[in-house]
Structures are given as C-alpha cells and as structure tokens.
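Structure, as structure tokens:
A single protein chain has been removed from this complex, and every other one stays in its place.
Up next is chain A:
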Amino acid sequence: METFVQLVVNGFGKGAVFALLALGFVVIFKATEVVNFAHGSLVLFGGYLVVATRETLGWAGAAVLGVVSAGVLALLVERLLLSRSRLADPFSLALLTIGVDVIITEEIVRRLGVSLPFIGDAWDAQPVQVGGVTLFRTHLVAMVVATVLITAFFIAFRYSNWGVAMRAQAENKEAAALVGIRSSRVTATAWLVAGLLAGVAVLFIATQDFSGAGLSRGTHSIALAAFPAAILGGLDSTAGAIVGGLTVGLVDALSTHYVSFAFAKSAVFLVMLVVLVVRPSGLFGTRESTRV
C-alpha cells in the first residue's frame, strides 16, 4: 500500500510536469497548426540558463531567468523563423522546428560537456514524510506549481480577450482575421506561453527525484514524452494535454516499478498507439493527428 501511494504520487508528479509541456505544445498547435519539434530544446535552453547564471544570481534568480529565457527563445524562433515563412504549410514549418531543435540541443550539450548539473535546488533530494510514507518533494511541488499555472492558463483561456482571440483563431483563421484579430499576435503569445511552461518544467525534470539525471541530452529525451502526452490527449485539446500528461506520468511511474525502467518508455508509446487506434483524434481532440 505504501509503495502504491508513492507510485501514484510519483506518477502525478511527473504527469504534472508532462502536462505543462504538453499544454505548451497544444497551445502552439492550436494557434498555428504547427507541431513544434523544438519543444525539447526549449526545455534544455531554460535549464542551461539556470546552470549558467546560478552562481551570480543565486538559484531563485537563475530559475526566474531560465523560465523567462525559454519563453523569449520560443518567441524568437516564431518571430525570426516561422513567421517569415508564413506561406509555408504547417508540415514544412514542423520540419523547420526539427532543425532548430538539433542546433540548440547540440550546442547546449556541447557547452555542458561532462557536467550533468541538477537544477531543482529548492526541492530536489529533500524527501517529505506524510503519515509514514516518504515522498519526493520535487513531485509535490511540481503538482502544486502545475495546478496553479494550469488553472491560471484556463482562466485566461476562457475569460480573457487573449483566450477568446486564441480560440477564435484556432477555430477559423479567416473569420478571426475578418473581425480584426491579429493572427501574428496570437501566434507569438502562444509560443511565448509554451516557452515559459517549458522553462518551468525543466526545473523539475533535471533533478535527482524526477530522473536521477542532471541537465543533459537525457533531459531532452524525457521532455519528448510530451509528444505522446499531447497526441493521446488530442493535439488540439488543452484539456486533453492535461489528461495526456497525467496519463503519461502514471504509465511511466507504474511500468517503471512493475516492469522495468527500460520498458517504461515504450509503455508510454504503447498507450498512445492504443488510444489512437480506438480514437484517431486522441481522447479529447477534434482533428485526426494522422493528418499531421
């Protein structure tokens, strides 16, 4: 029973982080129909800035800088690369993001060299006792932070002008343009939000609690689990991103424990395939992701 509670908390903790990544991914897809394969490199970039500035700014300052930098990088990728090729179709834009991903990732991995720094100073490796059960603090904090951010996102998405514009554009680009919604602004903010969320996520991923591995190429591959999370939730569904993220987290935690660490990765994709066979547009999606 005790281990089961631990496993579930682990699963939700990881799931909360995947939900943040998947949400960013879905927001970009909704605004632009582009599948952003550079998401993992945004994660690495945020983490790298924490490593690079931690000594001068202190951890908290570096963490804030890292989050902001990931957001700004996402914005720059959109403004400088994607928006310039506005007429290109989403498929070639997705290919463009693969290029971006490789360049940023390789450069950061090169700079990190042999060091694999952990960057969750404020919560990493500080277990908490709850009623006789030992839990990772990283997972608990991740759940709280993700809950706050996701709630804030949904309030803005539902009630703010930004949210209305975003949903209008996602549904019908031409009609949105006809009523004066600035598609470039909607697109830019979508990328900014996704980058910020990626910057937050890395503070939990590159920890001993989450992965036992510091910032490295491994962080990038963990972040890739956001793809199956977003796809199984439904690429164009924000609620699906949350459910998908939590599902991936739980599957990962349970299969690591009951089967093996090596199996966990394929288990996530197996679940995704099963969902896609039953519901081609994902659990909550409206568009078939096979189209992408």
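The working rule: a contact is a pair of C-beta atoms (placed from the backbone, for glycine too) under 8 Å apart; a residue touches a chain by one contact, two chains touch by 3 or more; residues count from 1.
FYI, contacts and distances are computed from a predicted model.
Taken from the listed names "Sarcosine oxidase subunit delta", "Protein N-acetyltransferase, RimJ/RimL family", "Amino acid/amide ABC transporter ATP-binding protein 2 (HAAT family)" or "Fe-S cluster assembly ATPase SufC", the protein name that UniProt assigns to the chain not shown is "Amino acid/amide ABC transporter ATP-binding protein 2 (HAAT family)".
The omitted chain makes contact with just one of the residues A:R167, A:R217 or A:K265: A:R167.
Residue-wise, the contact with the chain that is not shown comes from A:L178, picked out of A:L80, A:V114 or A:L178.
Think of the hidden chain as still there; on chain A it touches residues 87, 161, 164-165, 167-168, 171-182.
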